[in-house]
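For reference, the structure I am asking about is given below.
Only one protein chain is missing from this complex, and each of the others stays in its spot.
Entry: subunit A
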Amino acid sequence: MRLLTHNMLSSNIKGVVNGFPLRIEAEKVVEKNVEMNGDFLKKMFEKIEWKAFVEASRGMGYTELPEEADSSMLDSNEFLNRFHHALLELHLEEGALVCPETGRRFPVKKGIPNMLLHEDEV
(Lines give C-alpha, C1' and ligand atoms only; values in the text may rest on other atoms or scores of the structure.)
Protein backbone atom coordinates (compact mmCIF):
# COMPACT_ATOMS: atom_id res chain seq x y z
CA MET A 1 0.00 0.00 0.00
CA ARG A 2 1.28 3.43 -0.98
CA LEU A 3 0.81 6.60 1.04
CA LEU A 4 -1.50 7.81 -1.72
CA THR A 5 -3.95 5.16 -0.60
CA HIS A 6 -3.22 5.63 3.07
CA ASN A 7 -4.25 9.27 2.73
CA MET A 8 -7.71 8.26 1.52
CA LEU A 9 -8.34 5.43 3.94
CA SER A 10 -10.19 5.84 7.17
CA SER A 11 -11.46 3.49 9.80
CA ASN A 12 -15.00 2.49 8.98
CA ILE A 13 -15.95 1.00 12.31
CA LYS A 14 -19.48 1.67 13.44
CA GLY A 15 -19.66 4.61 15.82
CA VAL A 16 -16.22 5.98 14.97
CA VAL A 17 -16.50 9.68 14.22
CA ASN A 18 -13.02 10.50 13.08
CA GLY A 19 -11.28 7.44 11.74
CA PHE A 20 -8.65 9.43 9.87
CA PRO A 21 -5.71 9.21 9.64
CA LEU A 22 -4.89 5.62 10.45
CA ARG A 23 -1.64 5.40 12.34
CA ILE A 24 1.04 3.41 10.58
CA GLU A 25 2.94 0.63 12.30
CA ALA A 26 5.63 -0.28 9.81
CA GLU A 27 7.51 -3.56 10.00
CA LYS A 28 8.66 -3.63 6.42
CA VAL A 29 8.72 -0.88 3.81
CA VAL A 30 9.75 -1.39 0.20
CA GLU A 31 10.50 1.09 -2.56
CA LYS A 32 9.43 0.73 -6.17
CA ASN A 33 10.38 3.25 -8.82
CA VAL A 34 7.61 4.86 -10.79
CA GLU A 35 7.77 7.49 -13.46
CA MET A 36 6.94 10.97 -12.23
CA ASN A 37 3.97 12.90 -13.59
CA GLY A 38 3.91 16.53 -12.47
CA ASP A 39 0.30 17.15 -13.46
CA PHE A 40 -0.93 14.20 -11.44
CA LEU A 41 1.11 15.33 -8.44
CA LYS A 42 -0.33 18.82 -8.64
CA LYS A 43 -3.84 17.47 -8.72
CA MET A 44 -3.19 15.12 -5.83
CA PHE A 45 -1.60 17.89 -3.81
CA GLU A 46 -4.99 19.57 -3.58
CA LYS A 47 -6.59 16.43 -2.20
CA ILE A 48 -3.92 15.23 0.17
CA GLU A 49 -4.21 15.96 3.88
CA TRP A 50 -0.67 17.18 4.27
CA LYS A 51 -0.27 16.74 7.98
CA ALA A 52 -1.43 13.15 7.88
CA PHE A 53 0.81 12.57 4.89
CA VAL A 54 3.94 13.86 6.60
CA GLU A 55 3.20 11.84 9.70
CA ALA A 56 2.62 8.71 7.63
CA SER A 57 5.85 9.22 5.71
CA ARG A 58 7.73 9.45 9.00
CA GLY A 59 6.03 6.28 10.14
CA MET A 60 7.56 4.71 7.05
CA GLY A 61 10.99 6.06 7.90
CA TYR A 62 11.04 8.90 5.37
CA THR A 63 11.80 12.28 6.89
CA GLU A 64 12.43 14.56 3.90
CA LEU A 65 8.98 16.16 3.70
CA PRO A 66 8.45 19.67 5.09
CA GLU A 67 6.07 20.02 8.03
CA GLU A 68 3.94 22.47 6.08
CA ALA A 69 3.43 22.87 2.36
CA ASP A 70 1.56 25.15 0.03
CA SER A 71 0.95 24.96 -3.68
CA SER A 72 3.73 27.44 -4.56
CA MET A 73 6.21 24.74 -3.55
CA LEU A 74 5.06 22.65 -6.49
CA ASP A 75 7.28 24.84 -8.68
CA SER A 76 10.34 23.39 -7.00
CA ASN A 77 11.66 20.21 -8.60
CA GLU A 78 13.22 19.13 -5.39
CA PHE A 79 9.90 19.33 -3.61
CA LEU A 80 8.10 17.52 -6.42
CA ASN A 81 10.63 14.70 -6.30
CA ARG A 82 10.14 14.21 -2.59
CA PHE A 83 6.39 14.44 -2.83
CA HIS A 84 6.41 11.92 -5.67
CA HIS A 85 8.68 9.54 -3.79
CA ALA A 86 6.62 9.60 -0.60
CA LEU A 87 3.25 9.44 -2.36
CA LEU A 88 3.89 6.75 -4.94
CA GLU A 89 7.17 4.93 -4.38
CA LEU A 90 7.06 3.90 -0.73
CA HIS A 91 5.03 0.79 0.02
CA LEU A 92 3.99 -0.49 3.39
CA GLU A 93 4.63 -4.23 2.96
CA GLU A 94 4.15 -5.57 6.48
CA GLY A 95 2.73 -3.92 9.54
CA ALA A 96 -0.59 -2.48 10.58
CA LEU A 97 -2.91 0.49 10.34
CA VAL A 98 -4.35 1.60 13.65
CA CYS A 99 -7.72 3.30 14.10
CA PRO A 100 -7.03 6.64 15.83
CA GLU A 101 -10.22 6.47 17.85
CA THR A 102 -10.50 2.86 18.97
CA GLY A 103 -6.96 1.56 18.61
CA ARG A 104 -8.25 -1.34 16.49
CA ARG A 105 -5.43 -2.72 14.34
CA PHE A 106 -5.92 -3.49 10.68
CA PRO A 107 -3.07 -5.83 9.75
CA VAL A 108 -1.12 -5.26 6.53
CA LYS A 109 0.30 -8.40 4.90
CA LYS A 110 2.16 -8.61 1.61
CA GLY A 111 1.26 -4.97 1.08
CA ILE A 112 -2.49 -5.52 1.48
CA PRO A 113 -4.34 -3.93 4.40
CA ASN A 114 -7.08 -6.14 5.77
CA MET A 115 -9.96 -3.72 6.25
CA LEU A 116 -12.60 -6.40 6.89
CA LEU A 117 -14.74 -5.52 9.88
CA HIS A 118 -16.02 -7.96 12.46
CA GLU A 119 -19.73 -8.50 12.70
CA ASP A 120 -20.08 -6.21 15.74
CA GLU A 121 -18.13 -3.39 14.08
CA VAL A 122 -20.54 -2.93 11.17
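Following the convention adopted for this analysis, a residue touches a chain if its C-beta (ideal position, glycine included) is under 8 Å from a C-beta of that chain, and two chains touch if they have at least 3 such contacts; residues count from 1.
Convention: contacts and distances are computed from a predicted model.
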item	value
Candidate names "Negative regulation of gluconeogenesis", "NEDD8-activating enzyme E1 catalytic subunit", "Methyltransferase WBSCR22" or "DNA-directed RNA polymerase subunit"; UniProt protein name, chain not shown	"Methyltransferase WBSCR22"
Hidden partner chain, touching residue among A:29, A:44 or A:80	A:44
Absent chain, residues of subunit A that touch it	1-2, 4-5, 7-12, 19-20, 37, 39-40, 43-44, 47, 49, 110-117, 119, 122
